[in-house]
Every structure is written in C-alpha cells, then in structure tokens.
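Some notes on the structure that comes next.
Only one protein chain is missing; all other protein chains are in place.
And now, subunit A:
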Amino acid sequence: MKHAVLALLFSGLSTFSAIATFSTHAASAQVNVYSARQEELIKPVLDKFSAQTGIQVNLITGKPDELISRMASEGRNSPADVLISTDVGRLYRAQTQGLLQPIASQALNAAIPAHLRDPAQHWFGLTMRARPVLYIPGKVDPKQLSTLEDLASDQWRGRICIRSSDNIYNQSMLAAMIASIGEEKTLAFAKGLVANFAQPPKGGDRDQIKAAAAGVCDIAIANTYYLAGMFDEPADAKAAKQVKVFWPNQNDRGAHINISGAGVAKHAPNKAAAQQLIEYMVQPEAQNWYATANHEYPVLAGVKWSPVLESFGTFKADPLPLVKLGELNSKALLLMDQAGWK
C-alpha cells in the first residue's frame, strides 16, 4: 500500500514540477501586478508597457477583495507592486488596511482630475465609467425623466430593471447618494425603487438592458461600458440599439460615476517600476486603448472616445470625491438590506 501511495504521490509531484517550469522567474527589471481587471482587459496594455520599457510584468488576476486579502496575508513579504481595481471602493479598502503607499508623481497629478484620485495619493483613477438611466423611446418620454431620486416615484411602478444589491456598482451608486442627500432620503429612495422593480433583481447589467429591450421593463440601469460592449457583439447589438441613454441629475450634482484605478503596494519590491507602470497607464496610448477596446471614459483630457461613447453624448459628472464611496460602502449595503433590495 505504501508503495502504491508513494508512486502515486511521486507521479503527481512530477506533473507539478513540469508545470512549475512554466512560471517565469526573476528577470533583471520586473514589476508584479495584482489585478482585479481581468486578463483580457489588462494584458494588452501591460505587454505594450513591457515592449516600451523592457520591464517584465508578472500578473495575477482575481476578485478585488480576495487580492486585497492575499496582499494582507503576505504582509511585508508580499511580491505585489501594483494593485489594480475596477472600482474605487476596493482601493479605499486596501488603503484603510494599510496596504498601499502614497506616491508623489507630477505626471499622475497633472493627468488625473483631483476628485478622481486619493487626496493622500494612495490610489489614482485610470479610467471612468458612468451609470446612467437607459430608457425605451416610445414607452418613456425623456421629458418625464429627471433625477435618479425620481425613479422612486409612483409613475415608474413595475417599470424598472436593475441588478442585485450584491453588485458593487449599485453599492457605490447608493453610497454616492448617501453622501449627497443623506441616509434617510436614500433609504426612502431605495424603498421606492424596490417597489418599482419590474422583476426581482437577477443577472448582470447586460441582462437588464436585454430585459428592457424585450419589454419586461421600460427603464434599465447599467454601466456605460456594458451597453457600449453590446454593440460589438452581433447577438446583443439588437437589444442595445433599442435603448437610449439619459443622463440623470444634470441640474444638480451630476450623474454617478466610478473609476478603475491603481495604487502602489506598501511593501512593493519594485517601487520605481510600479510608479512607472501607473504613469504609463494615464498616457494617451493606454488611455486611448481603454476608450476604444472597452469603451471606458479616459481620465486624461483630450483623448478621443469610441464612436459608441460619442453617441451617448457628453454629461455632467458628479464631482463628489470618490473616497466617499469607499467610506460609505457598508452603510449603503445595510440600507439596501433594510429596503429589501435582494
């Protein structure tokens, strides 16, 4: 028995040593990236960076909170240099756990508007995404639309599609509202909105748009790049063409936005290369790639948008310092529980 087990174990281990030869080892200059952006939407930019600078980039992708837990667990020995996240709440969480270090960079400060980066310089917005109201023309007269808060009013009973409150984009949206109009009014809004749901929340952002196009609801709430991405895929383009973008709150605080962003790890072994990488990501080349490949709004002024983004029109964005979204995230979640938002 022992022999059989040993033989099995050995054959297993030899398989793994074979795998291990694939993992890359120390090159002269390198930078290690923990990315909550999926590989497909980060690797092309990293490859260009490597080609230009000769710095090798090692990548792990994953869910943001888990990457943060991993950094925390690895402590001062963590190989992480750069943390990339697709929403500000997680960057803030990494910052409050002491996992990021401040970076003083003229290039970053010049390229990124102040409200899209941490006042204490721990994290920096790299691209912007907005969460507008999407409506079906013919069923909804845009004149009826005004603010996000108004979507809780009786005229929208059974007409709204939005995804689950498990989703960070909804949590951030409510956090922004708490910051602007306070907890009490936000709770009232959440309750009203839940009463107006056309169906129990399910699926992702694209599903809400498809549901609206199919007639389940008249209004969907979704992030801009989900809608824009649907135009690129023949199967989804038909639904995408049936909705129009309405920018809410244009007469007061502006439409809710969020960022994807990055920060340098507290114990980064390659700090200089890390800073260099983040600076590269706000240069026109990388900014342009995100604006066209994934339809995200560039943070750098003067970079051209994709034609689809152009078609959504310009809008006034909420200038709320995004650090607030991080601070109020858990409060937003408790409040959505109370409102019965599944």
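Some points to look at:
Basically, a residue touches a chain if its C-beta (ideal position, glycine included) is under 8 Å from a C-beta of that chain, and two chains touch if they have at least 3 such contacts; residues count from 1.
Everything below uses one rule, namely that contacts and distances are computed from a predicted model.
Chosen from "FAD-dependent oxidoreductase", "3-oxoacyl-ACP synthase", "Iron ABC transporter permease" or "cytochrome-c oxidase", the protein name that UniProt gives for the omitted chain reads "Iron ABC transporter permease". Across A:179, A:239 or A:278, the residue that sits in touch with the chain not pictured is A:239. Annotation for subunit A: contacts to the undisplayed chain at residues 1, 4-5, 8-9, 11-13, 15-16, 18-20, 22-24, 32, 38-41, 58-63, 65-67, 69-70, 73-79, 93, 163-164, 166, 168, 171, 200-207, 210-211, 213-216, 226, 229, 233, 235, 239, 329-330, 333-334, 337-338, 340, 342.
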